[in-house]
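Below is one structure, written out as structure tokens; comments come after it.
The complex is shown incomplete by one protein chain, all other protein chains being positioned as in the whole.
Chain naming follows the written order as A, B, C and D, and within any one chain the residues start at number 1.
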Amino acid sequence: MLKKIEQGKLSELVTALIDQGPLYAPVRDDRGVNFQSIRSPLAVTLDFYNSVLSPKAVFFPQSEDLISYRLGRGEPTAKTTPLPTAQTILLGVRPPDAYSFFLMDELFLGSGIVDPYWQSRRDLTVVIGYPFINQTPDAVDFYSSLGISATDTRGSDIFLIKKNGELLFKGLTEKGNALLAKQAALFTEATGDDEQYYLAALAQGAAIVTRNLDCDPKRTASKLENLFADTAFWEQMAAACISCGTCTFVCPTCHCFDIADENIFRDGARRRFWDACMFTDFTLEASGHNPRSRVYQRLRQKVCHKYSYYIRNFGVISCVGCGRCTRSCPVNIDIFTIIAEAMKK
Amino acid sequence: MDFEPKILGIACNWCTYTGADLAGTTRLKYPQNLRMVRVMCSSRINPSFVFRAFQLGADGVLIGGCHPGDCHYGTGNMYARRRLAITKKILEFAGLEPGRFRVEWISASEGNRFAEVVTEFTAAVKGLGPQTKLKVSHDG
Amino acid sequence: MTAFKEIEKKLIQQAKELLERGEVAQVIAYGRGYDDQHPMPYVAKTVADADNLVFNEFCTFNLVGYLMRCPPGIKVAIVVKGADSRAVVQLIQEAKLRREDLVLLGIPASGMVDQKTGKIIDAQTTGGQINPVLCDYLLGEEKYGRTESPYQVLKPLEVMGKDDRWQFWQNELSRCLRCFACRKACPMCYCDPCFMDQSRPRWADKSPTAEGSIMYHLTRFYHLAGRCIDCGNCSRSCPVDIPLYLFHKKLAQDCEEMFGQAAGMRIEDKPVMVDFRVEDTDEMLK
Amino acid sequence: MQNPYIPMPVEIIKVVSEVDTNEIKTFRLAFVNKEDENNFQYLPGQFAELSIYGKGESPIGIASSPTEKGYLEFTVQRAGTAVPGLVTTALHDMTEGARLGIRGPLGNPWPIEFLEGKNIVVVGGGFAFTTLRSLVNYMLHEDNRKRFGNISVVYGARNPGLLCYKGELGSWCQRNDLNVCVTVDKGDAAWEGKEGFVPTICKDAAPSSENAVAVICGPPIMIKYTLPVFIGLGFSKENILTSLEMRMKCGIGKCGRCNVGSKYVCKDGPVFSMAELDRLPRDF
Partner (left out) sequence: MSRIGVFVCHCGMNIAKTVRVNETVEFARDLPEVVVAEEYRFVCSTPGQELIFNDIKKYNLDRVIVAACSPLMHEKTFRKVSEAAGLNQYLVTIVNIREQCSWVTEDEDEATSKAKALINGAVYRARLLAPLSSRVIDVHPDVVVIGGGIAGIQAALEIAAVNRNVYLIERTPSIGGHMAQFDKTFPTLDCSACILTPKMDAVLQNPMIELLTYSEVAEVKGYVGNFDIKVKHKATCVNHKKCNGCQACVEKCPARGISEFDEGLNKRKAIYIPFAQAVPQKPVIDRESCTYFLKGKCRLCEKVCEQGAIDYDQEDTFREIKAGAIIVATGYDLMDTKPLVQYGYGKYPGVYHALEMERLFNSAGPTGGKVVMRDGSEPQSVAILHCIGSRDKNHHEYCSRVCCMYSLKFAHLLKEKTKGDVYQLYIDMRAGGKGYEEFYNRLLEEDVKFIRGKAACVTDRTKNPEEAGKLIVEVDDTLTGKFTRIPVDMVVLSPAMTARKDAKEMARLLNLSTDKNGFFLERHPKLAPLSTMTDGVFIAGTCQSPKDIPDTVAQATGAAAEALVVVMKEKMELEATTAFVNAAACCACQNCVKVCPYGAPFFNAEKNVAEINEALCKGCGLCAAACPTSAIITRHFTNDQIMAEMEGLMEF
């Protein structure tokens, strides 16, 4: 179904959504736009290109307690942190990011053992996608290369597009339609004209082309497999890399995590939290042996994981070309360039 | 009830800790808010100890060492002084009340001085109220 | 800017000569990134490589950290701007670099531009050191005339009430992702493993708790006290734009006042935190 | 749905110090809840995450055999030298009656079906013998013995004091349905057994590669020199099996730490044949 609302009424809608459960939406501060849990409706912005950090944290928080325990005499008393139950809304997600949730499902849900945390949040969350319309893509974006269009609906339950002064909401899934129905009061029915506009907008958006590069999954995978032992190549690619975790932390598809027990006094929690394959101690063993002790080995791991191993395991590239890693890299390493170089080999 | 601050002390074994013993043997009275860790030399104190102490909920941190020049290890407290000076600046610039961190040189013979310092410092910290800035809030 | 083109030309030529004569094994400088506004650190190993060298207002990254990857005994040339040269000096003081292994290509770089903000980089966000304090070849005109004190920018924070200042740092540090770009970008953070990677003791939570982040940053500030050469690399590298340079500046100022020595100015100096003077007084503890 | 991150409670019912340095101990654990025990169906070669609240988790190979009912056994070395490993140290301080947690079974077992009907050469070094011990005990069990051909075991340690499962080794030697060869790099006054490095011993023993599989676990250096021996003896790489070690956290192929190429050691391993390893990138 297609519904609409005056842009001015956005705050009303937001308020309504907040009542429904946690709402995550883009908020602008002096450091740029990021997805935050919304308390005040006025905080939400729709005038942005894309967020600095990907919205993955909504499903995969940077840190979450798995178990909390109390140490003391005798046996510690532990209690498992209950899985989230609140319905959640994620508003304003750009198509490449929305698609990233699909990719992550493969790992967290698709491969034998299901990750309950990811699953529950995925089930509970309605994703309101926000396609790129009349927007010249950022220089470093390359989602086109990965077969993702600016108006890709994969991963979104609802699409939100602006129509001069109005906001159009298109239900794409049952989850999405259900939400729209729930808030029917706030919306007015879309007219045929709106339908036209929506389709036109989508068509228009679909025409957007970012940096492009032919990276067919199978070919890329084998390409990188053959390149693996080419140390010179990787050393050259990693020459500038300072092996910080920035790229992995802003990335929508990086999912590596660490688990640790952390205590203060007698209280503690077993936490799982983002980790980065770029960190020196990521693979450091108690024996002192470290299979990936060199910077180039870690960069290679990151690139190959996305453009080779993931393909071998799940048939898809785990990169959406959002360009975040490139944008926030302190030394401007560009994964697109690396792949391009690799394909040339 | 009125607020009783928790004060963590770190004292060097040779001067301040011994000075504290002297305060005891001469039966001087001072507030019991101070809990002291004994280290061999004030130069053993890692500034992170101080940060940690505040995170653990200390309302004040008192460091005690030999008078510069009288260090049992010769030059230890000369380094300690610089480290602790920087530590103080860090806490201050981070926004912690400067009065919550204090370094005092108290020799083994200055039992009375030890008592004075503790009394004074305790009162001062009391005046500042509970330290909430660095303290880690935890359930339990 | 023609000045930069000039420098770039000199740089390429100088690099070629050094490599040609076999004086150095490699030249650590800047090369082209994915576009002109985003040059990358680049290592030229051959005369041909030297043609790829770039220098423009966006070549802001302090390259000195890369020297840590070079084995001692092999001569390396590196591009140093004002602050970068101080980093070299400081690291020589700390016996991490050997002067005889280095050929310093000094660039008096003014008008550098922050890639993210597009703002000119000056004594606000860095030490404002334009002329290299140490170099073998000078690839440009040294600039003189008074520049504003690098500590000017601290005034607002210093007059701020302690509670506001605490709030200020709360807001800033609470955003920390623990990506460690700051420490990895810092030429002085050569520790491996970093104290943060220690399991015994665990100085701070490995998970990104607020208290852990504060412990990390305060301790790191301490570790850099009297060593930070105020190049601003940490702050420019931070993906969430935490102005770490403010804290570093403050401690740099304190060290100068208390110990009468600025970091990385003279090779003969001893780092202030592993040194003392008999003249030291308790004033510093006030 | 069972949450794979939540450990099941177990109790230590027996602790045996294996070596004279006390750095290696075997812990016998019993499940606190029956249903957990029933759910915990494993085969030799698999491992589990041992969990101690306040310290963390540590992946350890299962040293007992599924044929031993009512308990699990883990042989644990106190990790780290100057800076001791948190979990293993805490575990070593634990005594009978203490409780901890366990997650598993994790990873793939030794490929029993593949081994069936073949002659098995088990080669182990030092304390990496744990899952091999499990395998041997499994194969020796009366219900299983006939499913396998000749079984020979070569087990070595640096010195007699560092041999694990001494008692058991003794009883194996008594049996006539397997041949056991225990060796040490350097013997002591009391030592009457073989002296010599494992690879050399294997070379001398020269087991036939005819319908045979070699299962090898040990310190990298031992593996390095033992492999060529078996290749030399005509074993095909498919018929040489080993178990990889990598830093692990989740143990279920999510945390992205222990991969070698596209394979996760925790999920797709730890058991690999040499042939498989050859197909993987050299990233371990």
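Here is the rule we go by: contacts are C-beta pairs under 8 Å (C-beta built on N, C-alpha and C of every residue); 3 or more make two chains touch, one makes a residue touch a chain.
Remember, predicted model here, so these are calculated numbers, not experimental data.
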| item | value |
| --- | --- |
| Chains shown that the absent chain touches, full complex | A, B, C, D |
| Residue of C:W203, C:Y216 or C:Y245 touching the missing chain in the full complex | C:W203 |
| Contact residue for the chain not shown (choose from D:N38, D:T95 or D:Q174) | D:T95 |
| Residues belonging to subunit D that touch the chain removed from view | 82-83, 90, 93-95, 98 |
| Subunit B, residues in touch with the chain not shown (by the definition above) | 6, 8, 13, 17-18, 20-21, 23-25, 27-32, 35-41, 43-47, 49, 52-53, 56-58, 72-76, 79-80, 83, 115 |
| Residues of subunit A in contact with the chain not shown | 71-73, 264-266, 288 |
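As a working rule, only the chains that are shown with their structure count from here on.
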| item | value |
| --- | --- |
| Comparison of A-C and C-D by number of C-beta pairs in contact, larger one | A-C |
| Between subunit C and subunit D, centroid-to-centroid distance (C-alpha), Å | 49 |
| Centre distance in Å when subunit B and subunit D are each reduced to the mean of their C-alpha atoms | 52 |
| For subunit B paired with subunit C, centre-to-centre distance based on mean C-alpha positions, whole Å | 35 |
| Per-residue multi-chain contacts in subunit A, two or more chains | 258, 260 |
| Sites on subunit B at which at least two other chains make contact | 136 |
| Subunit A residues within the subunit B interface of the complex | 68, 70, 264-267 |
| Sites on subunit D touched by subunit C in the complex | 83-86 |
| In the complex, subunit C residues that touch subunit D | 198-200 |
